[in-house]
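All protein chains of the complex are present and in place, except for one that has been dropped.
A and B are the chain letters, set down in written order, and residue numbers restart from 1 in every chain.
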Amino acid sequence: MADKLLEFLQQLVNGLSQGSIYALIALGYTMVFGVLRFINFAHGDVYMLGAFAGFYFGPKVAQIFGHGAAAGSMPLGDLLNPSAWIVLLLAMALCAVIGIIIERLCYRPLRERPKLTVLITAIGVSLFLENGGQYAFGVDPKSFPDIITDRALEIPESWGKISGLTITLSQVLIFGVTLLLLVVLRHIVVKTRMGMAMRALSFNPVAAQLMGINIDVVISFTFGLGSALAGAAGILTSMQQPSIDPLMGVNAGLKAFVAAVLGGIGNLQGAALGGLLIGITEALVVGYGNPTYRDPIVFGALIVILLLKPTGLLGASEREKV
Amino acid sequence: MLKLTYTLGLFGLFALAGSLCLADDEIKVGEFAALTGGSASFGQSSHKGTQLAFDEINAAGGVMGKKFKLITEDDQSVAGQPATIVRKLIAQDKVVAVLGEVRSSATLEAAPICQQDKIPLISPAATNPKVTEVGDYISRICFIDPFQGTVMAKFALSKGWKKVAMLTDVKQDYSVGLAEFFVKGFTAGGGQIVKEQKYSTGDKDFKPQLTSIKASKPDAIFIPGYYGEVALIGKQARLLGIKVPLLGGDGWVGDSLLKVAGNSLDGSFFSCHFSAEDQSPAVQEFVKKYKAKYSGEVPDDMAALGYDSAMILAEAIKRAGTTEGDKLKDAIATTKEHKGITGVITLDAHRDATKPAVILTIAKGGFQFVESVAP
Partner (left out) sequence: MERSKITLLSTLLLFGLISFGLNHIHVADDSGQAVTLIQKYSYYYDILLTIGINIILAVGLNLVNGYTGQFSLGHAGFMAAGAYASSWLTLSYGYALGASVFATTFSFVVALLLGGVAAAFTGLLVGVPSLRLRGDYLAIVTLGFNEIIKGVIQNCDALGAQRGLGGMAQHTTFFWTYAFGAITVYVVLSLVNSTYGRGFLAVRDDEIAAEAMGINTTKYKVLAFVLGAFFAGIAGGIYAHFKQFIYPEGFNFMKSVDVVVMVILGGMGSTLGVCVAAALLTILPEVLRYVAHIEALPEWLRHIAENRMIIYSLLLIVLMLTRPQGLFGAVNLKRKKA
């Protein structure tokens, strides 16, 4: 009996861990949508670029700033390793720049156009990044450099049966960083001037412009921020799943997108919640049901929820003005 | 209207060009492979191996006094393309034989066309039994699942493992087929399959599947998938505290397997017919030549199979003394004891390859030979 409980708890841990990856990517999606009312299909591919940034810069940074193993014996010592954080910030910065460039070139000229046009363009950008990535990086999966060595954390025996659970360092890290970013994002959106500008933009772009807000700057900032989040997700995930390839953003991006919609697109907490829910659903379906139904069930759940509450779990009901 | 005319003009132009006769002192061989898209990793490997083989043959003077011209087309891993491409290779480029593909689904699309047009087709790595059932112009040089699956099943039984869990890649025909025959062989020998779990190519997280497998307490886990996912599975299994040996098939052979898995796959066993670590001179020669041609890249299973398929074709042409479809297909079908990189290959009555399997284990960052299993 206790074994079954342990198995269930482990699946929950697995689900939360994968779910927080989806949540991290979903945060970026939902932020861009919230401000611009536009789904950036290329978001998943920026996530991929973040991982590749880590692949190319990681070893060089580790050479300059030292490898995590040096801080070795302390319990979470290698978290203090500067290389890891530098690579993370570098990747985030790079992805932010890429996001801003994409916005400037492909989305800004289409601002006045109907949403469909921009959506198709986003699909085009996504395909370009994926196939361009295959061309530029090669199609074979690459091994992500060992910056922070992932390992299972020791749970003291004194905590009882739970010590049979496996929780890895990267799982804790991803979950923690996701929460941290959620808090930071909320702070930015609610408490800063830029955040206020973003909210104004999401309510009414024209009125915001009339109020003197430079929407070009705000939109660039939003995109940059969202893409930085995707880049962070890319690095953190690759720590846990060290095999990266140019098509890695496809599946993750799609699931994250579903998570964002599920939670209520435009709602930060909703995205996080959606991500975690999808992660847990997937883990339970695979662990206890038929794994081939994993994707259909996730989409099925999405459809059901959208039928019952079309704006998503935490989404605000929008009144449509005629 | 202008655009329509322009397109038709373009179409006409290339129709004209396509019908121009090409040089007759070459032997044209067609190849269709997934060079881009989801299966590009395998398609590119097999293409490189095939290209290397033909370059080698041409450098040595060719066959029957003629050099080979390999015409390769990319099917982009998209359904419907293999049929179109093979039609082009046969009708436009007038190839004498077709090589391809790595995926059974693509091969099954192309095979009826080759059979109907009486052009021999050799598949380097399609494992679905149905492939060669299409007709007598279709052959393959890789293991078919009944053989390889049974090899690993017998091995597991011989090690005294009575309870095995399975982790199959449902997106790959190869994996599904291998799993099917492993189960047959294992249960026939008195073993018990305690858990059947599944994943899809491209998945990166296997903890839910592994947790469920761990709870079923197996003696070993059979993972008949490809190296991209197997490496991650190995890592995650050890993290979850799963200590039992892992078993697999020739899909494990790939450069990134150990790079990604680290030492998590130590103590695992897998069957294959090729490994870059094989110290035999023929294999080492091949690895050296491959590395030299492709900037230091280490060949994987697909590359070796691509190479062998080209060599076997060339051999058959030599034996037949002609490239005429009818006689060539017979020559291919009677390939006996061809000393390939992937083993000593003989084609049986169904034009499937029989060759001994080699079981390797992973230790100290490399592969080690365990035993050889004859067909």
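Criterion: a contact is a pair of C-beta atoms (placed from the backbone, for glycine too) under 8 Å apart; a residue touches a chain by one contact, two chains touch by 3 or more.
Quick caveat: nothing in here was measured; it's all calculated off a predicted structure.
J.: Just one of B:P112, B:G135, B:G262 or B:P356 touches the chain that is missing; which is it?
T.: Spelled out, the listed residue whose C-beta touches the missing chain is B:P112.
J.: From the list A:I120, A:V183 or A:A316, pick the residue that touches the absent chain.
T.: Answer from the full complex: A:I120 touches the omitted chain.
J.: Touching the hidden chain in the full complex, which residues of chain A are there? Just list them.
T.: Those residues of chain A that touch the unshown chain are 33, 39, 106, 109-110, 112-121, 123-128, 130-132, 134-135, 254, 257-258, 261, 265, 290, 292-293, 295-296, 299-300, 302-303, 306-307, 310, 320, 322.
J.: For review purposes, identify every residue of chain B that touches the missing chain, sorted by number.
T.: The missing chain touches chain B at positions 3-4, 7, 10-11, 14-15, 17-18, 35-38, 71, 73-74, 76, 78-80, 83-84, 87-88, 90-92, 94, 104-105, 108-109, 112-113, 117, 128, 130, 170-171, 173, 176-177.
The rule is short, and it goes like this: only the chains that are shown with their structure count from here on.
J.: If you average the CA atoms of chain A and of chain B, how many Å lie between those two points?
T.: The answer is 35 Å.
J.: In the complex formed with chain A, which residues of chain B make contact?
T.: 36, 38, 40-41, 44, 170, 197-199, 202-205, 207-209, 211-212, 214-215, 228, 231-232, 235, 239-241, 255-256, 259-260
J.: Help me check something: in the complex, which residues belonging to chain A touch chain B?
T.: 3-4, 7, 10-11, 14-15, 17-18, 131, 134, 139-143, 150-152, 166, 168, 237, 241-243, 245, 247-248, 250-252, 282-284, 286-288, 290-292
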